[in-house]
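For this view, one protein chain was removed and the others were kept in their places.
Chain nomenclature is as follows: A and B, assigned in order of appearance, with residue numbering initiated at 1 for each chain independently.
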Amino acid sequence: MSIIVDKINYIYEAGTSFERHALKDVSCVIEKGEFIGLIGHTGSGKSTFIQHLNGLNKATSGHIYYDGQDIYEKGYNMKELRSKVGLVFQYPEHQLFESTIFKDVCFGPKNQGLSKQECELRAFESLKLVGLDEKFYYNSPFDLSGGQKRRVAIAGVLAMKPEVLILDEPTAGLDPKGRDEIFSVLENLRKTGITIILVSHSMEDVATHVDRIMVMNDGILKYDDTPKNVFRHHKELEEIGLAAPKVTYIMNDLKNAGFDVDTDAITIEEAKKSILEIL
Amino acid sequence: MIRDITIGQYYQTNSVIHSLDPRVKLMGTLIFIISLFLGMNILVYIVATLALAGLIIASKVPFKFIVRGLKAILILILISAAFNLFLTPGTVIFKVWKITITDRGLKTAIFMVIRLVYLIMGSSLMTLTTTPNNLTDGLEKGLSFLKYIKVPVHEIAMMMSIALRFIPILIDETDKIMRAQQARGADFETGNFIKRAKAMVPILVPLFISAFRRADDLAMAMEARCYHGSNGRTKMKPLKYSKKDYLAYLILILYIGICISLNIIF
Partner (left out) sequence: MINHIKCDKLKEIVVNEEISYTLIRNEENNLNIVKAENLTFEYIRRDEEGNVESINKAIDNVNIDIKEGDFVAVLGHNGSGKSTFAKHLNALVSPTEGSVWVDRMNTLEHENTLRIRQTAGMVFQNPDNQIICTLVDEEVGFGPENIGVPEDEIWERVEKSLKAVGMYDFRLANPTKLSGGQKQRVAIAGIVAMKPKCIVLDEPTAMLDPNGRKEVIEVLHELNKKENVTIILITHYMEEVIDADEVYVMNEGKLVMQGKPRDIFSQVEKLKELRLDVPQVTELAHELRKEGLDIKEGILTTKELITELERIRGLKNVNNSR
């Protein structure tokens, strides 16, 4: 599977005073098994973009190909696309509604028309994947902590067995503990070969986890490269309201202070190695 | 469709209409509605059309905003038009199979549609030019005499203004939840009535929970800011009539006077 996005444009509320060109000629290729970070400040078009990938938004012009098939072609099965491209919205715990956690996770597979047995099997599997303690399965989702609720909501999308998982700021509002739990779930998922697209505001998180970063600004895909190459542009990133990880700045300051360290370091681990080498 | 509801959506601009006292605007809306229901006199409707057009121009609110509110009740308008059209007795002017249209039916249907359309446009104009808070202030002060018979006017007004403020937020929220459930394969568009009603559960439950959570948060935020009812409360923008408000009242009296006399004379 691969997703090819070919010059998509999206104009929001065309013809009204709210008209906004939310996406401008965005093109990219997403390959199987990639872990991509999507960054950009609030209102840069990130959320609009990811909703195109599973067909919730329809581009005003341009094409998206999923597995070589144009998703805007007449008769294309959008429902199937939505189960292949799982989208976890911001604050996904707000969409929980069933009386038990288990039932809620079954909602997706049930909509796919699977048998009861298959639904339950999948719910079980995906709750395991997100690392929720079994003793909670038949409790109400509303009694859980914020971080646990969010993992249940992610399980709800995973139960549809998507090939691509998109998460819109999955750690927003969580404490460090909740955030670490989400990332350990994502790291486990990546081993299963699923494609992950992570929308995030934390450069540190993105730097530590993803293989590739896409930067959106004002509806344009500004950079699409490895984390190292993207964060090399930290000055340009600052101009559009973003930044490099803090550790990159530390390394730059060290360099300016006469230490011959690697300014491409984007994680603590890399920075540590580089400093130890020169001392 | 869900985004077409204009009630509670204020359009920010500077115009004479915006700057009028909300009590004038409330009274004006009431008088306008009364004028529409005075009778089926074409002259009255011409005056009403002119008045409405004049107000819309003076308000500087784009016309499409005012008609947007109509979309939401289009079906209601069509149904009431159909009832009047087909079920009013009178001289038959058109007949196919069992469907008959009478002259009186046609006339009442046309007037009905105009009435409803004008009614919505008139009240949309009021909400578009008055902030919800201003509006409830107007109601609170305009109805303050009810205090003496122990009606909690202030509390009702506060509840109304908060409800109005939360309408756009809850609409956005509904949209978000719908999308989230669609991403989980939910289908709201196909199936019969019962199936569709059932499909609403995954939207309504989260929506109610969110509304309660918001209400809870808001109540706490209000308490934290020393809100304790109308007792000892002052107003930052107390309502005071100015010259143009008195002028507006004069115009209103003139308007209803003209409408009534047209109705009586012709």
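The working rule: a residue touches a chain if its C-beta (ideal position, glycine included) is under 8 Å from a C-beta of that chain, and two chains touch if they have at least 3 such contacts.
Everything numeric in this text was worked out from a predicted model, so none of it was measured.
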(message) Checking the contacts here: which visible chains does the omitted one touch?
(response) A, B
(request) Out of A:162, A:178 or A:219, point to the residue that touches the absent chain in the complete complex. (result) A:178
(request) Could you tell me which of B:222, B:247 or B:264 touches the chain that is not displayed? (result) B:222
(message) For the chain not shown, which residue from B:98, B:150 or B:237 touches it across the whole complex?
(response) B:237
(message) Which parts of subunit A face the unshown chain closely enough to count as touching?
(response) 41-42, 145-147, 172-178, 180, 201-202, 204, 241, 243, 245-247, 249-250, 253-254, 257, 259, 268-269, 271-272, 275-276, 279
(request) For the chain that got dropped from the picture, name the residues of subunit B it touches. (result) 10, 12, 131-133, 161-162, 165, 168-169, 213-214, 217-218, 220-228, 232-238
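Basically, only the chains that are shown with their structure count from here on.
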(message) With touch defined as at the start, can you tell me which subunit B residues reach subunit A in the complex?
(response) 62, 64, 176-177, 179-187, 201-202, 205-206, 209-210
(message) Please output the residues of subunit A touching subunit B within their complex, sorted ascending.
(response) 16-17, 51, 54, 56, 79, 82-83, 86-89, 92, 94-97, 107-108, 111-112, 142, 156-157, 160
